[in-house]
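Before anything else, here's the structure in question.
A single protein chain has been omitted from the complex, and every remaining protein chain is retained in its original position.
The letters A and B name the chains in turn, as written, and every chain counts its residues from 1.
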Amino acid sequence: MPLPDSSAPLTGVTRRSFLRGTVALSGVAALAAALAPLRRLDDYTTVERFMQKYYKELTPDEMARVLARITSEVEREYGVRPHVRDLKPMDGVEFVYALNLTRCIGCRKCVHACVNENNQSRNPEIQYIRVLRLPHGSLDIEKAEHNYAPESVPEKGYFYMPVQCQQCKNPPCVKVCPVHATWQETDGITVVDYDWCIGCRYCEAACPYWARRFNFAKPSLPKDRLNPEMAYLGNRPRRQGVMEKCHFCIQRTRAGRYPACLEVCPAGARKFGNILDPDSEVAYILRTKRVFIQLKEEMGTSPRFFYYFDV
Amino acid sequence: MESDLPDTRTRWVLRGLFVTFAALAAAFVLDLWRHPVSSAVIPPVDPKFLDTATVRRSYADLVRAKEDLSDFDCYGCHERGKPPVLAFDANHNLVVPEVHSDVVMGHGRHNRNNLCFNCHDENNLEVFQTRDGRELKFAESPQLCGSCHGPTLRDWDAGVHGRTSGYWNRSAGPIDRKQCVNCHNPHSPKFPGRAPAPGPHLLHPVETTAVEPHGH
Partner (left out) sequence: MNAARHYLVFLQRCGRIAFVGDWRYYAWMGLLTVVSLLGLNAYARQMADGLISTGMSDQVSWGVYIANFTFLVGVAAAAVMLVIPVYIYNNEELHDLVIFGELLAVAAILMCLAFVTVDLGRPDRFWHLIPGIGQFNFPASMLSWDVLVLNGYLLLNIHICGYLLYCRYQGRKPAKWFYIPFVFVAIGWAVSIHTVTAFLYVGLGGRPFWNSSIVGPRFLASAFTAGPALIILALQIIRNVTQYRITDRALLTLRGIVQVSMLINVFLLLNEVFKEFYSGNLHIVSSKYLFVGLHGHHALVPWIWTAIAFNLIAMVLLVLPLSRSLRWLNLTCILSISGIWIEKGMGLVIPGFIPTPLGQIVEYSPSLNETLVCLGIWAAGLLAYTIFLRMAVPILQGRLSRANEGRSPDPALDGTAAPEVAAGH
């Protein structure tokens, strides 16, 4: 039997629905308030960046606009006007890296030269190259030491092996990327379109060499250390939430120069060049040296990185 | 049979929810439990680890830079036609004369090569001599080193031993190949050790109380 409705107002709002409505409203307010931290998001994305097409689909005009936008963004952020180019691979070139394990002394200068050249975040720290210290006589990675810090290198009884992206011929990272944000170019470099990557980190899980890095926070690098010579697929500053990795200093190598890690090595342990050119250093090495190691060869990745020994 | 007033328990639950939501909204807006993201303070790396200069400069470098070459003017002190006489100690080790005290000899295992005139020509101090009697100018020092270190010279010629910089693509620019003496002190060629650059830092710093056996 219905109870007398003592509170039936003219508006038709009953007390029950009023209370429920108030709770619902407060819930919606709490929902909106929950999003408050998004106030801190500055420069996350703009409409233009959101709509930007995939690298391989950009027309030359669109690419020019993108490069201009990147130039002005970098200038605004760092106060330095960069020179950003979209360098294309050269015909008849396939890059190969050779590293002489007899010569590497483990000084880690390559790590820092790379960081400097490629505008990597200093905090959180991103380093493409990781130098491993291994005991004489074994290539067992489980015995590798990453944090050696002796007074002086090289240390007796050990050798050193720097590892970076191996630019594999059969790259697992390219296979697993759900959006084609990473692919291999004709000159052998596996590149990342930083504006296309969705940050799922599947490539990082797939890489057998632990070569890929993720921007867990907004990268920070000091303004006075910015390298203004940039390439779209190379060392232009990246954003929070995207992957990056060694790209053989694409802004240098596609202009014919040696990568930064090679130039700084005090022992001359690093060699780089075009394997298709029989007169190159790397062709000489692969022709004359007896023993090469391709790391984790059994993975079937076919790396373009060859470790070798002199003695 | 729907009553207009919800029963007491329901009303109290609803009122409680209202208060909770309102408090939550306030807490969110005021950012009450902001956890500052802890990251390590990583000091910037010492610029010496970014330096691409070689540790030494060759004679050719000095000539190119138009530096003072008086150190190489041997006959400023020595007399022509009078080969210098070497002094040895009781153990048949070379004693380097006082005036050349900057030269520390340590060439070869057991200092086998510690003899000035293995490389220098005692009859003409301004050139080198090889074991097979060739005469080499100062700027041609790699050939001197290579007269004993053959395989290394072959590799160096191909650009595979030693430091290079510049262009791998010779049609885009020149390669800059360093000479032996740019890295090796000819009198004591073994590389001295050096302090390594700092190692990597973790994203989330962990307090380490002990160093594990393998230092992982």
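By our rule, contacts are C-beta pairs under 8 Å (C-beta built on N, C-alpha and C of every residue); 3 or more make two chains touch, one makes a residue touch a chain.
Everything numeric in this text was worked out from a predicted model, so none of it was measured.
> Consider the whole complex, including the chain that is not shown, and state which of A:208, A:228 or A:256 touches that chain.
A:208
> State which residues belonging to subunit A touch the missing partner chain.
Listed in rising order, the touching residues are 20, 23-24, 27, 30-31, 33-41, 44-45, 50, 54, 124, 130, 132, 140-144, 146, 163, 172, 175-181, 196-202, 204-210, 212-218, 239-243, 296, 299-300.
> Counting contacts across the full complex, list the positions on subunit B that touch the omitted chain.
Residues touching the hidden chain, for subunit B, are 1-2, 7, 9-10, 12-14, 16-17, 20-21, 24, 28, 34-35, 37, 39, 202-204, 206, 210, 212-214, 216.
In this section, only the chains that are shown with their structure count from here on.
> Calculate how many whole Å lie between the centre of subunit A and the centre of subunit B, each centre taken as the average of the chain's C-alpha atoms.
Inter-chain centre distance comes to 25 Å.
> Going by the contact rule set out above, which residues of subunit A touch subunit B in the complex?
So the residues of subunit A touching subunit B come out as 1-3, 5-8, 14-16, 19-20, 22-23, 26-27, 29-30, 32-34, 36-37, 90, 105-109, 111-113, 115-116, 122-125, 127, 130, 143, 145-154, 216-217, 222, 225, 253, 255-258, 262-268, 271-274, 280-281, 284-285, 310.
> Would you mind writing out the residues of subunit B in touch with subunit A in their complex?
Answer in residue numbers: 1-6, 11, 14-15, 17-18, 21-22, 24-26, 28-29, 31, 37, 39-42, 44-45, 49-52, 54-55, 155, 158-169, 171-173, 178, 183, 191, 193-201, 203, 214-216.
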